[in-house]
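All protein chains of the complex are present and in place, except for one that has been dropped.
Coming up: subunit A.
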């Protein structure tokens, strides 16, 4: 399936290559570079590029292109999903996935890639198993390794691959047994000029960090499971149990994992927690434009809105902006025309605003459209859909674990058209 993998950085250097079948010359990447040139922007590079003898499938993450070389028909999502899994694994191993980090850990990277694919077919992709096979590098371990001459490679054999629950490693031991669940909801919305909602939906995930000894069997139930319209599970969740009782029953992997992602049914009206008042105008005659934005809370269920960041791609005609924020900091990049305003927390008594003027290119006609405003924000301790976890029970082990549940609401793709 997957013949080879090339890692290419933003300046177009191939800084890592790995082959699972016979070697494919790196000159095959020339086709990729051609496509990259044509696309002008990195994110417009087509994910699938045909070449005379191969097909190049790529993903772009962390400013690195992961280019897989394919020779025969294969479902493209299969490869793309796998490449994303590779990136996730690197992130899991090294904390960040960047060129210098990969270069520093090239041996571990190579070992991991070797285990993930056999003859181009995925072999071990669960991070729990991989970590058992190849230990992730830590500072302590590096020190110990240099002194004692021991290695990254686990000396035990990967029994997990053979086990009943392939996602969980065996023999897990903790002194403090804890299980944390984060319910994170994102609001995707498009708000039109007048402030009415064109489309809004809520997507949520439950991320878990489970550090429990042995083979715990957990069940998690909701107060209002009906809210969940469409769900996808980590493979550990027992599907039938969910179908019949709407309860999540699972033997968790060890460590961090995404238990569930869901979509809240479209019938429920989505509460929009913020509003944006805007007054952006270009005049035909003068080379100055007015710019004014105010952000305020709307339906927040009494919670504070934090981490507000406003970004907007200004039209090409805008040369510069002189703005004064009532709070926070703002930047305008005259090259990319990107305006970014880091607002911080919204104080309902004193609404944050950003006012000023834009200087436009002399002689150029006014842009036909006002820029779209993208919004980011966070609300702690609130799941905007109203989803609530009822209880978490553990079976199969004797000890009493510490349990914690956290809620958070974030802006997903939140756009205000002006």
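As a working rule, a contact is a pair of C-beta atoms (placed from the backbone, for glycine too) under 8 Å apart; a residue touches a chain by one contact, two chains touch by 3 or more; residues count from 1.
Everything below uses one rule, namely that contacts and distances are computed from a predicted model.
Not every chain of the complex appears here, and the one that does not is recorded in UniProt as "AP-3 complex subunit beta-1 isoform X4", selected from "5-demethoxyubiquinone hydroxylase, mitochondrial", "Exoribonuclease phosphorolytic domain-containing protein", "AP-3 complex subunit beta-1 isoform X4" or "General transcription factor IIH subunit 1". Within the set A:184, A:237 or A:358, the residue that contacts the chain not displayed is A:237.
Where subunit A meets the omitted chain, the residues involved are 1, 14-19, 21-23, 26, 41, 43-44, 46-48, 50, 55, 58-61, 70-78, 80-82, 84, 106-107, 109-111, 114, 118-119, 121-123, 125, 149, 151-153, 155, 157-158, 161-162, 164-166, 188, 190, 192, 198-199, 201, 203, 215, 217, 229-235, 237-241, 243-245, 249, 258, 261, 263, 266, 313, 315-316, 365, 367-369, 371-372, 374, 393, 395-396, 413, 415, 417.
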